[in-house]
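Scroll down for the structure; my scribbles are underneath it.
Of the protein chains in this complex, all but one are displayed in their positions.
Here the chain labels run A and B in written order, and each chain numbers its own residues starting at 1.
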Amino acid sequence: MDSRVTVAAPELTQASRREAIIFILKKAVISALVALLLFSLMIGIRTEAGPTGQLIYWTRFDDLATIVAVVFVGSIVIELLRQWWGPAPIATAIPPSVQRALGIAGKALPPVLLIFALLVPIVFYDQRYVIDTGIQVLTYVMLGWGLNVVVGLAGLLDLGYVAFYAVGSYSYALLATNFGLSFWVCLPLAGILAACWGVMLGFPVLRLRGDYLAIVTLAFGEIIRLVLVNWQSLTGGPNGVSGIPRPSFFGIPFTRDDDGFAARLGIDFSPTHRIVFLFYVILALALLTNWVTIRLRSLPIGRAWEALREDEVASRALGINITTTKLTAFAIGAMFGGFAGAFFATRQGFISPESFTFQESALVLAIVVLGGMGSQLGVALAALTLIGGFELFRGFDQYRMLVFGMAMVLLMIWRPRGLVGHRAPTVFLKQNTAISSELAREGRG
Amino acid sequence: MSSDFILRVDGLTMRFGGVVAVNGLSFAADRRKITALIGPNGAGKTTVFNCITGFYKPTSGQLRLTHDDGRTIQLERLNDFRISKQAKVARTFQNIRLFPGMTALENLMVAQHNALMLASGLTFLGLIGAPSYRAAERQAIDQAKRWLDRIGLLERADDAAGNLAYGDQRRLEIARAMCTEPALLCLDEPAAGLNSRESAGLSELLLSIRDEGTSILLIEHDMSVVMEISDHIVVMDYGVKIAEGAPQAVRDDPKVVAAYLGADEEEAAAVMESNP
Partner (left out) sequence: MDYFAQQLINGIVLGSIYGLIAIGYTMVYGIVGMINFAHGDIFMIGGFIALITFLILVSFGLTAIPLILLIVLLVSMAITALYGWTVERIAYRPLRHSFRLAPMLSAIGMSFVLTNFSQISQGARVKPIPPVITGGHSLLESNGFVVRLSNAQIIVVLTTIVLLGLFTWLVSRTRLGRDMRACEQDQTMAALLGVDVDRTISMTFVIGAALAAVAGMMYLLYYGLVDFYMGFVAGIKAFTAAVLGGIGSLPGAMLGGLLIGLIETMWSAYFSVEYKDVAAFSILIVVLIFLPTGLLGRPEVEKV
């Protein structure tokens, strides 16, 4: 079906053009006025605690004028764009030739990305910053894939995913610093502990739906963070846990000593060795997450998750145990979060409650939603985009959350279904036709 | 005689706050027969369904299901997914509840969840790709294919369920319920919105399902379908049973006519007498 919805551009007469200009100007003036009122005090006046402790202020009227001018011009630009592009395009069926091209590109992308990821440490060996960013991106890809199981597949709105990340981190940190267990022993333990927390979170929220489920998970995440901050004897409170052992190459430490990694291989010592090793570790963990998720999707449990998301009532009527389905989704998602957390701890060498705020949960959720819930490739691309974007803001740390917030709002307005607009069926007789995201439900939890 | 009943409803009462939706309803559905539950809108039919299929907990009454091997299950004590899994009662819904973002084939695969879960050894065997699981999965796909073929949707197995035509969706929902291999199939207005050709196809499908050994309980407003396929009809109005019997008898019962016309029983009898 090749139907592209087009809107014929109306013939603009002299009068209607003047009307349009007046309309745009009116809108711009109103927007500028609103901006003036909103920002008059917050931007026009700047308060600060003065040297003697009492509050002083100074004016910034030029900044205020600039902002109002920007709003005025911006409003005109947006209106013009809106008129020029016509009404927002509705779901247009893509012609078969383009679909085929996209299909080929889509199929080629995952292996291309994988090869690229494998080569990053080699190509950018001298640029530690790039490898570090790569590690950062891969960590969030893994977190995104983990949360994807809960939100994207099972449709359970989890706003407190950072709690499992924290449990994994602190488990490894405390086990390693107190009992001297190695990373590879602690990793599965961290996952299991996080999974237990996942089940414990899941139990009370079984009957909750939609917004309520979201806010309870948010509260849960905050409780974890507050406990971490306040239970000083166990967690070190706001000071966190430091001196977390760095990873070794299966027992061989990355040090300058004679029994170190470099010495064993007979090459010069470089701190980059450890970083490269870390890169491949997180890459392996992320790939494990990906493989397990893809396998589970085509197994009955994965299908049950998606059925739960599509229609819980119908799922119940088909004999699916909703309780265990939800709990396994939470547990598996939490487990991957725990693995990522343990990795985070060993990479940093030091962790504190500050790394586990609600903003992290929101960021991971944004990655999952931007990626197009349920799509592995989409989540990876979204993580790359968002974390890469964050890195670009290195110099403007202050403005990061502002831009991120605006981006979330714009994203929801423009493309709420995410970058990847379709869902891939897990079993097919003849042809693996992608299903448009418009059809798939987002789940009510 | 009682062992011929697959489902026996005894004194079923359902109260919502001050409203009594169903009041002391008693009837029986025969094994391997089609029993229809009819009545004007608001009579309480869907409420009865929801009680039988575990979505509501009855205020009082008994729902005894008797399997072929003589096992009995009290449905009012089960709820949730167990009705389908243990009691083998399947249902469809008044407003079609397919999984719109999944293909027709996937919809039917979900229905075979419990069998596949067992075969996958609670997922672990499936994860490692054990041959026993792969065989079970192939079997499940075959069963799904058989049903798709039977309802004429084999060509559209890989299409999203949400993209199918209305009539196809209805049949798919029935096929999906049948893939759970139920003993009792409960259908909530399966003919709603179907044209006469589609209704005829539906009747044929339901009759063949009955002949293969599944008992059917259905709510329906389309009288042509009801009259054609039902072996037994129960009529409800305002939450109580007002008539019961073979299709012919029920059709000629003045109480039933009165209920549908909203008229007096005597008036109805008089009208019927003058129009034989």
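The rule is short, and it goes like this: contacts are C-beta pairs under 8 Å (C-beta built on N, C-alpha and C of every residue); 3 or more make two chains touch, one makes a residue touch a chain.
All figures in this text were calculated on a predicted structure; none of them were measured in a lab.
> If I consider the whole complex, including the chain that's not displayed, which of A:68, A:142 or A:157 touches that chain?
Residue touching the absent chain, from the options given: A:157.
> Touching the left-out chain: which of A:219, A:234 or A:284?
The single option touching the absent chain is A:219.
> Which one, A:114, A:196 or A:227, makes contact with the chain that was left out?
A:227
> Which residue from A:22, A:123, A:267 or A:409 sits in contact with the chain not drawn here?
Of these options, the touching residue for the absent chain is A:409.
> For subunit A, enumerate the residues touching the unshown chain of the complex.
These residues of subunit A touch the chain that is not shown: 34, 37-38, 40-43, 45-49, 53-55, 57, 157, 204-205, 207-208, 210-212, 214-216, 218-220, 222-223, 226-227, 230, 313, 358-359, 362, 365-366, 369, 398-402, 404-409, 411-413, 416, 442, 444.
Please note the rule applied: only the chains that are shown with their structure count from here on.
> Can you check how far apart subunit A and subunit B are, centre to centre, with Cα atoms defining each centre and the answer in Å?
The answer is 44 Å.
> List the residues on subunit A that touch subunit B in their complex, please.
Those in contact with subunit B are residues 292, 295-296, 299-301, 303-304, 306-307, 310-311, 313-322, 423, 425-433, 435-437, 439-441.
> Where on subunit B is subunit A touching in the complex?
53-55, 80-85, 90-91, 93, 97-103, 105-106, 109-111, 113-114, 116-117, 120, 123, 126-127, 141, 145, 154, 157-160, 162-163, 176-177, 180
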